[in-house]
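Removed from the display is one protein chain of the complex; every other protein chain stays in position.
Entry: subunit A
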């Protein structure tokens, strides 16, 4: 078995709250193997986005603290000096966000953005960078790239903008691409195009991909492994097949059941999970899902660990040893 590309251990992200620190991420661990696609799913407030922002040093809030370990190709990212981290971000780890305009400036052309990305990390001439930009736009499927390279972001549709952002992300052949809700703002037919594109790029660039999303369909379509998050922790992890075919955690089961499907039997009533996802400041001690869980019992006042053989779950129902 090869070395993991990216290994996160006991990640904690906390913010200063009105009444003491608020833990947005509370002991998250996972690994990404080379060439693997990891899907991270969860609802609002599960900590799925803030965890990756935290370990890449992208949280601006001065009151935020990030602890734990995040080893990327043998180097520790947490505590890494800003300068060094900046060279890792963009070149070795690229990010794509939900709203492509987060990454694009309306006053510059699409080509400028890509060329700038290349020139920030490599010393090549403007002309060569522009040439690379055109190649990348062609690769992500922008029609007529030699002309479109001089277009401004507003002249692109939403799907084309996201393609341009992916072209920027790929400009330096990153080893890891982190895509945070990359298709959420897009229509379903455009989403299909972007998902296909991401999978194709894994083949051609050999990048590992981490997709953060609320949409389990997206994960099922493109990921090899899934990490289900709730209340700042991973509650279940495994291959897509393991997690979606035989979900272990009651939260995963509830979430899967509440998605209205386009095929299969049309249920009279959708099964629901009572209550709402909890805010990180109101998280109970013990299992965060316990207040909404139909299978709650005495043991749930203690935090279950993420355990298992390959297919992991943080629930006392599946834990090998239940506390007395």
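As a convention for this text, a residue touches a chain if its C-beta (ideal position, glycine included) is under 8 Å from a C-beta of that chain, and two chains touch if they have at least 3 such contacts; residues count from 1.
In this section, contacts and distances are computed from a predicted model.
Participant: As a check of understanding, state which of "MaoC-like domain-containing protein", "Oligopeptide/dipeptide ABC transporter ATP-binding protein", "NADH-quinone oxidoreductase subunit B" or "Ligase-associated DNA damage response exonuclease" is the UniProt name of the chain not shown.
Facilitator: Options "MaoC-like domain-containing protein", "Oligopeptide/dipeptide ABC transporter ATP-binding protein", "NADH-quinone oxidoreductase subunit B" or "Ligase-associated DNA damage response exonuclease" narrow down to "Oligopeptide/dipeptide ABC transporter ATP-binding protein" for the missing chain.
Participant: Looking beyond the chains shown, say which of A:43, A:99, A:116 or A:135 touches the absent one.
Facilitator: In the complete complex, the chain left out is touched by residue A:43.
Participant: Per the definition of touch given earlier, which of A:134, A:149, A:201 or A:218 contacts the omitted chain?
Facilitator: Hidden-chain contact among the options goes to A:218.
Participant: Which residue, A:104, A:149, A:210 or A:273, contacts the hidden chain when the whole complex is considered?
Facilitator: Here the residue in touch with the unshown chain is A:273.
Participant: Going by the contact rule already stated, which one of A:24, A:212, A:255 or A:300 would touch the omitted chain in the full complex?
Facilitator: Hidden-chain contact among the options goes to A:255.
Participant: Decide which residue listed in A:122, A:173, A:187 or A:298 touches the omitted chain of the complex.
Facilitator: The one listed residue touching the chain not shown is A:187.
Participant: What is the set of subunit A residues that contact the non-displayed chain in the whole complex?
Facilitator: Counting over the whole complex, subunit A touches the hidden chain at residues 43-44, 143, 157-160, 187-193, 195-196, 214-218, 220-221, 240-241, 244-246, 254-256, 258-274, 276-277.
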